[in-house]
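Heads up, this is only part of the complex; the chains shown haven't been moved.
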Amino acid sequence: MIRNDGRAPSDLRPVRISIDTYGYAEGSALIEMGNTRVLCTASVEEGVPQWLRGQQRGWVTAEYALLPRSTAQRTRRERNGLSGRTQEIQRLIGRALRAAVALEALDGFTVTIDCDVLQADGGTRTASITGGYVALALALHRLTAAGRLAANPIRRAVAAVSAGYVGGNALLDLDYSEDSVADMDCNLVLTDDGAIVEVQSTAEARAVSRAEFDVLIDLASDGIHRLLALQREALAPVVERLGVASAELQSEDRSVADGGA
Amino acid sequence: MIRNDGRAPSDLRPVRISIDTYGYAEGSALIEMGNTRVLCTASVEEGVPQWLRGQQRGWVTAEYALLPRSTAQRTRRERNGLSGRTQEIQRLIGRALRAAVALEALDGFTVTIDCDVLQADGGTRTASITGGYVALALALHRLTAAGRLAANPIRRAVAAVSAGYVGGNALLDLDYSEDSVADMDCNLVLTDDGAIVEVQSTAEARAVSRAEFDVLIDLASDGIHRLLALQREALAPVVERLGVASAELQSEDRSVADGGA
Amino acid sequence: MIRNDGRAPSDLRPVRISIDTYGYAEGSALIEMGNTRVLCTASVEEGVPQWLRGQQRGWVTAEYALLPRSTAQRTRRERNGLSGRTQEIQRLIGRALRAAVALEALDGFTVTIDCDVLQADGGTRTASITGGYVALALALHRLTAAGRLAANPIRRAVAAVSAGYVGGNALLDLDYSEDSVADMDCNLVLTDDGAIVEVQSTAEARAVSRAEFDVLIDLASDGIHRLLALQREALAPVVERLGVASAELQSEDRSVADGGA
């Protein structure tokens, strides 16, 4: 079975992650997955939300928006309150990225990950997580290297991708033309030690059997491992330049995940 | 391992579903799962949302709210826009209940399922789905019996429950004291032929392995089958009185799920 | 003249007041007047509104909402600002209940009375006042008994009822079918020593003479005295158990009203 754009069912779209392209953020990444392009920026601000005061923890949160012509038809800006869809997406991104961070090591700071979709061709929420992690890691590596934190709060990498059933076939990384006719759509977020951070799976046209569901999880897990490698590649020059102890980070990651297993 | 309230890990809390308790809805159910109590009402109105006009389909949607003192501390009413949490929950309920219905058989009508939480002790969104199905089925059975629809739009039952890891133990149907310390929380929605409608699984304190995740799905699936039986019991008197062709409905359900397998 | 439901013009509908039915409030009452059913909860929170700071007084306020299917047709939730009707009703309830309380004895606390209408068949605002008083008294008796207040802030009971002209007849406690065709509608709030807290009388279809108006006030006054007895009955078990000095309270009430005369 060959897809519209020539991919095999288990292929990702071509992925490119560029850092520090636009603006003045402490860390930023422009992620492109095929025609989907999302500008992710990480803003570090002093202080924490009111409800977190006095708890010796920092905070990581996310905002998400479509530029009006990221879509084939113009999408109206959300200027008088957010839609449920937008809120759901930005809550998902925030939760996923908090799984990458030891919030107690971030005490006194709030990091906001802004995900602005420049071009939308399916999979914008998972691309936001994958690109958002790069922006977040950049910002926190730099904050640590600048001596503003005692220890680097990054504990593990997270990345995400979608998978779904289209016409009976299980496909990885759906583009918009596939997503809009999918029977079931699954978004998966994993850490770089293979632990599950989030599963969101929704029957659009029909409910699926347990066996079918398991196939989607396998497919998405494979894709995420490739994305995690691309994240490391994008971060490598900065990690090297700053001398961030990334090896230690990874062994530490593993121990946390092992503790869970 | 014994839980606070004496349950085994795979026990549901005591469940009671009463119908037509308060108000004037076309169908309503008061579902109690332990101390969690949700009043679910189904309101049938003529007409469909603007974006659905001319598509020969009806619509099912949901709204969710906590009464202020359903919670131990007073929860403020959402009178100036909804929180992301509320929007997420009511979108989930709506999607789950639409999986029960053949929308083309509901052409010309919108059914709104209102889930008002009278008492909140964990699991309010899954209780809303389980109770909401009963309210919805009541309303549509009656609408069909009254001759206002050519065929009964109910295609299959849906029910939902949560499961999660607390202190390393996989537990079914978390109450609030368990939910607030859970490592990972999973909400599952199934049809009465065992197909998966929705999985929402979120790491709160730690990501889990694939094997751990599979245990939660198994646990929740078992719980849902018990809830589906209680739904049938609650509906039985009305189904009998109206002479709704429930047997046919079930065989039809199965064929749909088979088609998917 | 006999009314639809068989009542005489000066009859109340069957009244039932149950306490502590749903939720976790410090005090709550479910009041039923015929088919009208309102869940009233009293929430005690520390602190007072900003504008009251430093004045050595506590505060009592109220919120009111219809559940969507409390009404024959579904009523939309007020999620983007309140209607004038709702604001008027909850301001009335708050004013009426503050008349029951010595705010200076409540220093440091805010009590919010939430009145959620489960079923609406006319007279929801007066039922909210009558039931709200029971919830408020329960909460304050308990707060006092728990030693958190130096003296019980409850000074007198308040209750309310409607009366109106329908087809030339003065009727007590209008149900919805009567209210919707009434010429004039009057809501009266009295204390248990017979003093007038609030009169709200509105000509719907025609203005009435002074003599006609006086008849309504007499009719409603009689009804309120019966409601005050039912409130005492509902509170009796708790008052006895806690040993609240209710007799003293009543004599104190009287002196206040005498001082006014």
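Couple of notes before you dig in:
Residue numbering begins at 1 within each chain, and the chains themselves are lettered A, B and C in the order written.
Assume a contact is a pair of C-beta atoms (placed from the backbone, for glycine too) under 8 Å apart; a residue touches a chain by one contact, two chains touch by 3 or more.
It should be emphasised that the depicted structure is a prediction, and the values quoted were computed from it without experimental measurement.
For this complex of identical protein chains, the structure file gives a whole-complex count of 6 copies, while the figure shows 3.
Convention: only the chains that are shown with their structure count from here on.
In terms of which chains touch, the assembly is arranged as an unbranched chain of neighbours. Where subunit B touches subunit C, over half of the residue numbers in use are shared by the two copies, so each contributes mostly the same positions.
Distance from the subunit A centre to the subunit B centre is 30 Å, each centre being the mean of its Cα atoms. Between subunit A and subunit C, the centres computed from C-alpha atoms are 53 Å apart. Put simply, the C-alpha centre of subunit B and that of subunit C have 35 angstrom between them. Across the assembly, subunit B contributes 81-82 as residues in contact with two or more other chains. Here subunit C touches subunit B in the complex through residues 22-25, 28, 37, 39, 41, 43, 45, 63, 65, 67-72, 74, 77-82, 112, 114, 116, 118-119, going by the rule given at the top. Note for the complex: subunit A touches subunit B at residues 81-82, 84-85, 87-88, 90-91, 95, 99, 183-184, 186, 190-191, 194-203, 206-213, 217, 221, 256-257, 259-261.
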